[in-house]
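Taking it in order: structure first as structure tokens, then the write-up.
In this view, the complex is presented without one of its protein chains, the others remaining in place.
== chain A ==
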Amino acid sequence: MSDFLTDGAGTDAPVHNADAFPAPDHADQAILTAHRASLLGCRSCGRVWPEDHRTCERCGAALVPPDRRGLQAVWAWLLAGMVFYVPANLLPMMRTSSLGGLGGGGDATIIGGVIQLAGHGDWFIALVVFAASVMVPIGKFIAIIWLALVAGKPATVGAAHTRLHIYEVVEFIGRWSMIDVFVVAILSALVQLGFVVSIKPGPAAVSFALSVAFTMLAAQSFDPRLIWRGLPLHRRKE
């Protein structure tokens, strides 16, 4: 698959190019896509099918055209993720109580937990938790909203590369937000028997886990091929 196809020079016939793996950064008008050729590529295994195919016969994945209609699923999952992120921040993440009420206790929200950590001087860990539970989720919401808004809209080759990078970062980083849920789970289990204090996960743990899962689904249902749909077929003459 080292050769690629071009539709340059006004002809429809694909052209072999001996140049094996050229830099991806050259003019986009030379590139023939499955969509421009009235074909449909499988996003799971790469095989190409006629446009009216609905399932890939090699891997069984559903074939979806790179179409802005597919963004509805992104919006739906994203909305669910954002809705659950609100109680995740308002409700307690961790319920601490000590026997007889001695030594204090109480509920800590996500932010409360970060402030406690920072108060003990554990700045680094406080930063890790803050990044994983506040900065990353909010950054992800903003990135997905932006990607979905600009998907399929006119873009330059450079802008398309930037968008693809942002998409890849969002896709990679999404799972790491689960860290705070695991922390609460481990703490609760550790402290269960051996202590006078007891730690229990609060309702925010559930809504936070759901928020992360829904946002991951939103990122997964975003079709990166849409990023490239906005590129003009022919570059304007300078």
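Going forward, a residue touches a chain if its C-beta (ideal position, glycine included) is under 8 Å from a C-beta of that chain, and two chains touch if they have at least 3 such contacts; residues count from 1.
We adopt the following convention: contacts and distances are computed from a predicted model.
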Name the absent chain as its UniProt record does, using one of the following: "Carbon-phosphorus lyase complex subunit PhnJ", "Paraquat-inducible protein A", "ABC transporter ATP-binding protein" or "Succinate dehydrogenase subunit C".
-> "Paraquat-inducible protein A"
Considering the complete complex, of A:Arg68, A:His120 or A:Lys153, the missing chain is touched by A:His120
Residues of chain A touching the missing chain are 1-5, 14, 16, 21-25, 28, 31-35, 37, 39-50, 57-61, 66, 117, 120, 122, 125, 128-129, 160-161, 164, 171, 174-176, 178-183, 185-195, 197, 200-201, 203, 205-206, 209, 213, 216, 220, 224-225, 227-228
